[in-house]
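Here the complex is missing a single protein chain, while all its other protein chains stay put.
After this line comes chain A, so read on.
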Amino acid sequence: MGPDVVETFFGDLARRGHDPALRRGESTGRFDIVRDGEVERWFISIKEGNIEVSRGKEGEPDWVMEADRGDFAGIVSGDDSALAARVRGVLRVYLNGGSQSFGLLTKLFSAPSKPGTRSRARQRDVAE
C-alpha cells in the first residue's frame, strides 16, 4: 500500500515500453497524484504503442487523470476499477477535444498478458 504501489506502477509502465493494446491511443497525458495537498506529476507519452514515462515535462497534454494517492493505488492494483472510480468522482478525468477514449486509456492500468499465458483449465491440467 502507499508509495510503493504508485511508484512501482510508473516504474512498470516505463519498463512496459511497447504495448500493442495502446497503439490506437497515441497521445500525451499526465497523471496528477495528490497526497497531503502536494501534487506529483507523471507525464506519459504514447506513440505507436510505445510508452514513455517522465517527470517534470511542460506543455498541454491531451489528457489528465487526477486522484488521491490512496485511490490511485487501488486502481493500479486492480482492487478498484478505473471506470468505477471515475463515476464515484475519485478519479478525475480530463479529455481534450473528445478524441481520446477513456476505455483505451484504462489499458495503462493493465500490463498486457505475457505471451503464452495459458488458461486456468490448462494450468490445472499441467498441475495435475
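Just so we're on the same page, a contact is a pair of C-beta atoms (placed from the backbone, for glycine too) under 8 Å apart; a residue touches a chain by one contact, two chains touch by 3 or more; residues count from 1.
Criterion: contacts and distances are computed from a predicted model.
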Out of "Cytochrome c biogenesis protein", "Sulfate adenylyltransferase subunit 2", "Sugar ABC transporter permease" or "Amylo-alpha-1,6-glucosidase", the chain not pictured bears the UniProt name "Amylo-alpha-1,6-glucosidase"
Which is it among A:Thr28, A:Asn50 or A:Ser81 that touches the chain not included here?
A:Ser81
Of the candidates A:Arg15, A:Lys47 or A:Arg92, the residue in contact with the absent chain is A:Arg92
Contact set of chain A toward the excluded chain (per top definition):
20-21, 23-24, 78, 80-81, 83-84, 87-90, 92, 94-95, 98-104, 106-107, 110-113, 117-122, 124-125
